[in-house]
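For reference, the structure discussed in these notes is given below.
Only one protein chain is missing; all other protein chains are in place.
Each chain carries a letter (A and B) given by its place in the written order, and its residues are counted from 1.
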Amino acid sequence: MADPDAPVTYEGTVSVLTKFGLEQLSPYFEDLAKKYEELHPGVTVELDQESDDSVKGKTKTLVASNSLPDIYFTWTGNWGHNFVRGNRAVDLTKVIGPGTEWGETFAPAAVKSFIYNDKYFGIPLYLDAKFMGYNKAMFKKAGIDKPETFDELISACDALKETGVTPISLGNKEAWPVVHYVGQLLAYNVPQETLEKDFDPKQADYSHPGYVKALKEFKEIEEHCTDGTSMNGTSYASALQAFSNAQSAMYYQEILEFDQSATKDTPLKVEDFGFFQLPAPADAEGDPKAIEGAPEGYMINARSSNIPLAIDFMKFVTSPENAKTLSAPPYGQPTAVKGVVDEEVSSPTVVEGMQDIAEASYLMPWLDTANTPHVAAAWLTSLQALAGDTMTPEEVVEKVREAAKAEARR
Amino acid sequence: MAISLIVLCWFVYYPIVDNFLISTTEEDIFTGEVLHVGLANYERLINDPVVWRALWNNFAYAGLSIVFQVFGAFVLAATIEGLASDRWRRFWRAVYFIPSAISITVSGLLFYFIYQPKIGLLNAALENIGLGFLIQPWLGSEQTAIYAIIAMSQWQGFGYSTLLFAVAIQKIPRELFDAAIMDGAGPIRRLWSLTFPLTREMTGLMVIVTITGAFQVFNEVMVMTGGGPNNSSQVLGTWLYQQGFIENNFGYGAAIAAVVFVVTLLTGIAQLWYTKRRRVQW
């Protein structure tokens, strides 16, 4: 395998598979490609920009036909592991690992999310995490403050219900919204080592009592704060809409959605929008300072003919100046590069959220990307059943355990 | 002739043979490893509760579609053809056909909105006519999701089969009806002992088409529920997709496809045999 640290020859083409195919995002890489080509006239950058929906299928096709580009998008967790297993990713420890010049520019938790077999394989581009957005005006009307503990959240919901609003709008048609609630609750209730051990089907036993406890806590939220079992028939988008329309007081959302929740055109005023971390339950055995979220990033193809050039292009993409562009409107994707996001660049709530992420002691990855596809599917479907009252917390854990066992046997 | 033979053998027949080969393997696309596992995928199939649920849903789809899209459409077609004015006959045939011209994606999305708990037409309509107690999260409940999808599919499909039956009824010689009326046969009797036997061939064809169609259902489920909640509205087609393309089990997906193949082939053969045997000459 070629040395990632070898000197760069600025010649030939660099092909990139991105996840910025959306109309409002695609100019980001297009502009960078143009600038890079101007800096290095011998180089051509070829872009294949896919959307959130299409990138998985496209990547699999490219893998199956051995035509993966030099640089490709990846999630953390099991998805990224696939490339490492298949020897398709360059070990970047020498250039992005601890103590390296480039590595130092990133938030440490972000780079660490791409460690596989103790080696660094990924270049984080931006960070994402889940927070509870809330309507300050509605909280005031109900006479409550931002809840600090789990019990306060539950009683806040009861108070909000009395004022005639839905405390939390939750749409679970897509199944991942409840998975996100449960992911955060699991990070609070189950210690990090246990969680990570259970992500590996061969070692998983899901015996920690925190699993059932977290699911029971979710049921409590469902009962006190949401419209109940009908959530399975509502899409996440209409739940977000209800929050923006000031019909619900809270909505659990990604930091990437902050700027969508409240705009100058929505009934929810920008100055009324606030957020807090889902409060940790008392006597939780996990990490109360963990936040559910993950960076998303890029890997370098191990079969690329010009690995140093590919790395150089990614260094260019993550330079402070370009990282700033990414974090500012219209893109608004909080960069993984340290010390770039501030009030001048991004909206205040995004900056505040980024600080919380920086202070988090553990970034709990999404359950549906951290696990193997089969186990992820078990979480998705059985949590839908939990929300719809057709499965108990114990049955859900059992179902996931079985899925992991079946996976381990193969 | 040669070109159609090549096209069909290459893209229709060969893949079906290949499907059986794939169903005896397990593949890891990232490492490129292929394991030959014999019949292990079929063993897994038998023990997979979702497969049985999906099979049941496909049968429910077939059964309800035969009731509404074959027999219901037959009665409707006979009723329309019994109208005196040709203009009205054409009018109703065309009106009922409109949903069939629209793609399943559009009607699936449309009914997805109609079934929505909060903004949906259906719950609002129930509320307005005093049936508020029937309000449901139609697509969000494990008990109702698949039936809500099947209902949409009847809405969409009955006009098409009504049109085909109307065409078949038009081909029955007028004199036979006149003679039956002279003999004093009422409309129901004429329907049962004249129209029905004389369109039996069409009925047979429609039953095959409906059953085969019910086992290929994919689009509407994908658009409306994606198989959820908790796999309750999964059909063989969507479960195959989920296994093959989401969970990376091409081999297992191929085994599910084999079930679809067997069921559709059997119904096809059975129905051909039936219509041949009971063919009515005139």
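One rule holds in what follows: a residue touches a chain if its C-beta (ideal position, glycine included) is under 8 Å from a C-beta of that chain, and two chains touch if they have at least 3 such contacts.
Note that in this section contacts and distances are computed from a predicted model.
*Asks:* Which of the following is the UniProt-recorded protein name of the chain this complex doesn't show: "BtuF protein", "Aldehyde dehydrogenase family protein", "HmuU protein" or "sn-glycerol-3-phosphate transport system permease protein UgpE"?
*Replies:* "sn-glycerol-3-phosphate transport system permease protein UgpE"
*Asks:* Thinking of the whole complex, not just what is shown, which of B:L39, B:V67 or B:A101 touches the missing chain?
*Replies:* B:A101
*Asks:* Which of A:T194, A:S238 or A:T369 sits in contact with the chain that's absent?
*Replies:* Of the candidates A:T194, A:S238 or A:T369, A:S238 is in touch with the missing chain.
*Asks:* Kindly state which of the options B:A145, B:V207 or B:V223 is in contact with the chain not pictured.
*Replies:* Only one of B:A145, B:V207 or B:V223 touches the chain omitted from view, namely B:V223.
*Asks:* Touching the missing chain, which residues of chain A?
*Replies:* Those residues of chain A that touch the unshown chain are 21-23, 48, 50-54, 57-58, 61, 64-65, 235-238, 240-242, 244-245, 247, 260, 267.
*Asks:* For chain B, which residues reach the chain that was dropped from this view?
*Replies:* 1, 3-5, 7-16, 18-19, 22, 76, 79-80, 90, 92-99, 101-106, 109-111, 113-114, 118-121, 124, 128, 155, 159, 163-164, 167-168, 170-171, 201-202, 205, 212, 215-216, 218-219, 222-223, 236-237, 240-241, 244-245, 250, 253-254, 257-258, 260-261, 264-265, 268
Here, only the chains that are shown with their structure count from here on.
*Asks:* Can you give the whole-Å distance between the Cα centres of chain A and chain B?
*Replies:* Roughly 39 Å separates the two chain centres.
*Asks:* Which chain A residues qualify as touching chain B in the complex?
*Replies:* Residue list for chain A touching chain B: 57, 60, 63-64, 82-83, 85-88, 172-175, 227, 229-234, 238, 242, 373-374, 377, 381-382, 384-385, 387-388, 390-391, 410.
*Asks:* Quick one: in the complex, what on chain B touches chain A?
*Replies:* Contact set of chain B toward chain A: 26, 28-32, 115-119, 137-142, 225-226, 228-231, 242, 245-249.
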